[in-house]
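Let me begin by presenting the structure, written as structure tokens, before commenting on it.
Yeah, one chain of the complex is gone here, protein chain that is, but the others are all in their spots.
Now for chain A:
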Amino acid sequence: MLAYPFMRYALTAGIFIALICAFMGVFVVARQTSFFTHTLSEIGFSGASFGVFIGVSPLLGMLIFTCASGLLIGLSGEKVGRREASISVFSGLFLGLGILFLSLSKNQSNYATSILFGSIVGIDKTSLLTLVVLSIVLLVVVTLFFRPLAYNSFDAQGAEYNQRFNQLISIVFLILLALTISITAQIVGSLLIFVLLTIPAQAAKYYVHTLNKMIGLTFIFVLAGVWLGLWLSFVTDWPVSFFITVIEALLYGSALLKQKISNAHN
């Protein structure tokens, strides 16, 4: 299957997606903002269809919508983003807006499914290059702010009083999350990115307990899911997204099982 360029692109994209999902996923899980991440990917969908509607690239529309929402939530305090009611309201509203923009633009109606579910086997060299460049930028920023971001994510109350410019760090995090969703959504879809950002990191925390190991294991879990999913999809001709979701769910299930067994022994 490596003879096909599209498979090589997809496998390479998997490495970079795994890298950013490893760093960002561990922080997302520590902050317990999984559902806000979900909302943000729906906002991303809405932004992409807005981009199609006004005739700029979907990526740009996505970046504008997600970054603006990240900034807004960051300024009004992250608690707002965690409230159940506001999550439902925003999820619904932005999905609705997304559908509106798509229907107004009368542009490819199958575009919706491609944004929502992605097309990892459909990427060309240009979109792979965009992904690689944007991922590297993101990883550089994460590395520069790594310690403050980790403190802010893993010990919100401690960081609030003992880390200077803590609110700024929260905003940086939300912008990074918006970036993560925007640059990966076109490839794995805005629904699947939520899976890759939350489930592998959730599973990893049952196996290991240091920051570095959590990031490492999350990377392995994401990469395993994406590569195995691509291979299974290649063999069976079923959708990649289906396989990736199932593999990640199985990983999470095994983590829970391991936890149950070790609890029973103690």
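Criterion: a contact is a pair of C-beta atoms (placed from the backbone, for glycine too) under 8 Å apart; a residue touches a chain by one contact, two chains touch by 3 or more; residues count from 1.
Throughout what follows, contacts and distances are computed from a predicted model.
Engineer: Since a chain is absent, check the UniProt entry for it and pick the matching name: "Act minimal PKS ketosynthase (KS/KS alpha)", "Spore germination protein", "Uncaracterized surface protein containing fasciclin (FAS1) repeats" or "ABC transporter ATP-binding protein".
Structural biologist: So the chain that does not appear here would be "ABC transporter ATP-binding protein", according to UniProt.
Engineer: For the chain that's not shown, point to the residue among A:19, A:159, A:193 or A:223 touching it.
Structural biologist: A:159
Engineer: Just one of A:106, A:209 or A:265 touches the chain that is missing; which is it?
Structural biologist: A:209
Engineer: Please output the residues of chain A touching the missing chain, sorted low to high.
Structural biologist: Counting over the whole complex, chain A touches the hidden chain at residues 30, 143, 146-147, 150-151, 154-162, 164, 205-206, 209-212, 214.
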